[in-house]
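Up next is subunit A:
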Amino acid sequence: MIAALLESFAAAARGLPLTLAIWGAGVATGLALGFVIGAVRFFAPAALSWPLAAVVEAVRGVPFLVQCFLLYFGGPFIGIDLTPIVAGWVALSVYGAAYFSEVFRAGFMAVPPGHLEAARMLGIPRNQAVLRIMLPMMALAVLPSLANLAVILIKETAILSIITVPELTFRVQGVGSATFAFAETTLVLALVYWALVEATAVASRHAERRIARALAA
Partner candidate 1 sequence: MDFIIEALPSMLWATVATIWISAAAVLIGFVIGVPLAVACDGGRGWALVYVSFFRGVPLLIQLLLAYYALPFIGIDLPPLVAAIGTLGLCCAAYMAEIIRGGFALVPKGGLEAARLLGLTPLQTLLRIRLPISAQAMRPALISEAILIVKASSLISVVGILELTRSAQALASSTFEPLPAYALCGAIYLLINLALMLVARGRDPGRAA
Partner candidate 2 sequence: MSAPILSVRALERRVGDVEILRRIDLDVMPGEAIGVIGPSGSGKSSLLRCIAGLDEVSGGAVMVEGRQTRPGDGAVGMVFQQFNLWPHLTARENVALALKLVRRMPAADAAAKADAALARVGLGALGGRKPAALSGGQQQRVAIARTLAMEPRVLLFDEPTAALDPELTTEVLDVIRDLAAAGTTMLVVSHEMGFIARLSTRVVFLDHGVVVQAAPPAALFGAQAEPRVRSFLQTYLDRVAWARDA
């Protein structure tokens, strides 16, 4: 039993780098894509905003697992033939972007119009007003939600094991199939993710405070 636990921890250590890499990459592209979608939905005319809204709602309304299946198993039928890792990264990015975009959009909406009107009366060009007044104001407001979503995405990466991405869950479950010590391997998985999520949550709160201070200064 001890052997199974040790072996599971070793497998977790081997899988952790890919989990973190795919999470980091997914959050980065998800944030970028989410920002663009959020900005388009706020600034662009309805004709452009509407279809995007439908896509965002669709992504948010369908289980992540089903999206992974669609992309990984269904993709090849329409010429999208991705390796598991790339499919996982794309799926995580799209899923994250849908949620991130809603946060950004709410952030844009939360900036009181009076601030932009004041800038306009002073003759500050609109793009400058957005860049120098609107974005800094909303950054503070959206930071906690973005961090929260990023932490949630760590847990979603476990689902990628089902489409055979060789990350943490996949590797540790491999130990389970080899030794039949499923109880031990699952326990190790739970502990590792719990620690990972709690550590990331604490780290993100620290980062939030530091960014908030930097913005306030």
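Selection rule: all candidates are chains of the complex that A comes from, given by their letters.
FYI, a residue touches a chain if its C-beta (ideal position, glycine included) is under 8 Å from a C-beta of that chain, and two chains touch if they have at least 3 such contacts; residues count from 1.
Since the model is a prediction, treat every value here as computed from it, not as a measurement.
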Identity of the candidate that touches subunit A (this complex; choices 1 or 2)
1
Of subunit A, residues touching candidate 1 in the complex
57-58, 60-67, 69-70, 73-74, 77-78, 155-156, 158-159, 161-162, 169, 176, 182-183, 186-187, 189-190, 193-194, 197-198, 201
